[in-house]
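Note sheet for the following structure.
All protein chains but one are shown in place.
And then chain A:
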């Protein structure tokens, strides 16, 4: 099975030595607690936002998070983001056309996902929510696999162990504990891989998330908490979840937290890499808050015009993660029109492949209801399965009889 994400993955990680961040521990500055009363960054905190690429596409340095990527690697990140956005747009269209029941778009969050996703090693393990399409891409999960649950043909749709990418989790926050437990297992095994848990700003209010912070700190588990603060939990802004910037939460639990520009793919890559290295070397958990924005609706069922102003989106559009990398690549002469045209063409091919695959996706057999309820079987399920089969067969018999007439 060829998956677009896989081939490029090797390239992006081909120079993994070069992507090493300078320091694995964030400075005090980044973990200082503030006295502000709002979750939004004020100017002082903007300073603490780790950024390596400005919205204008200018490369800047950060004292703690250096990164040095080859033109090829940079192009790889660009390609990842463009194709992920294209995939996401296709899924949204497919929902509008009635092919999917629901879609949770990642529009605007490409840098946070590709940056963090490309920081991972093959043997790391990912615990996503339901919006991590870009991370799935980086893991080499066939994007069409992500659509089954949104189409309603399954409740998962892939083997978590084939790409070390766990199933999407709908119940908010639950997966952070699974990630912590998994990391505790990694630690017991003496392995040097790391675990990463994705969640949103809204999820930070859940008890499970607080408990995962407690457990991971107490056991020094090799887990990175990657919070994509996209500013909204459906209709509720971040201020309805917290009165201190989220990255500062970590400090109270006993591990570092850092806020990174979530629309800056280089910064997301560098910071996540540092956090993962920290975890691998026995220094315990770390919280990364990627400060980003959900440009679209929460899901295709949501109507954001009821609760937020257009101006806000416009302001964030100016910080578009893809555009800013493109500006940089163009300014450096790393891409030319022919390259960009080739990516566009690849995007269209991907869109068509996804569209065709979804339309061809068969409905599950009705007996699938009883599949995998138990690993070792269960007498009641066997009985109900047999009754249901006989019931279904009675319709077939009736039809056959009617045709015979």
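Note that contacts are C-beta pairs under 8 Å (C-beta built on N, C-alpha and C of every residue); 3 or more make two chains touch, one makes a residue touch a chain; residues count from 1.
Simple rule for what comes next: contacts and distances are computed from a predicted model.
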Name under which UniProt lists the unshown chain, selected from "Cytochrome c oxidase subunit 1", "3-methyl-2-oxobutanoate dehydrogenase (2-methylpropanoyl-transferring)", "RNA polymerase sigma factor" or "Thiamine ABC transporter substrate-binding protein": "3-methyl-2-oxobutanoate dehydrogenase (2-methylpropanoyl-transferring)"
Selected residue (touches chain absent from view) among A:118, A:151, A:178 or A:324: A:151
Hidden-chain contact residue, picked from the options A:60, A:170, A:191 or A:331: A:170
Which of A:76, A:117, A:202 or A:256 contacts the chain that the document leaves out: A:202
Residue, one of A:89, A:244, A:357 or A:381, that touches the chain absent here: A:381
Missing-chain contacts mapped onto chain A: 101-102, 130, 148-155, 170-173, 202-203, 205-208, 233-236, 240-241, 301-302, 306-307, 363-364, 366, 368-370, 373, 378, 380-381, 384, 388, 391, 395
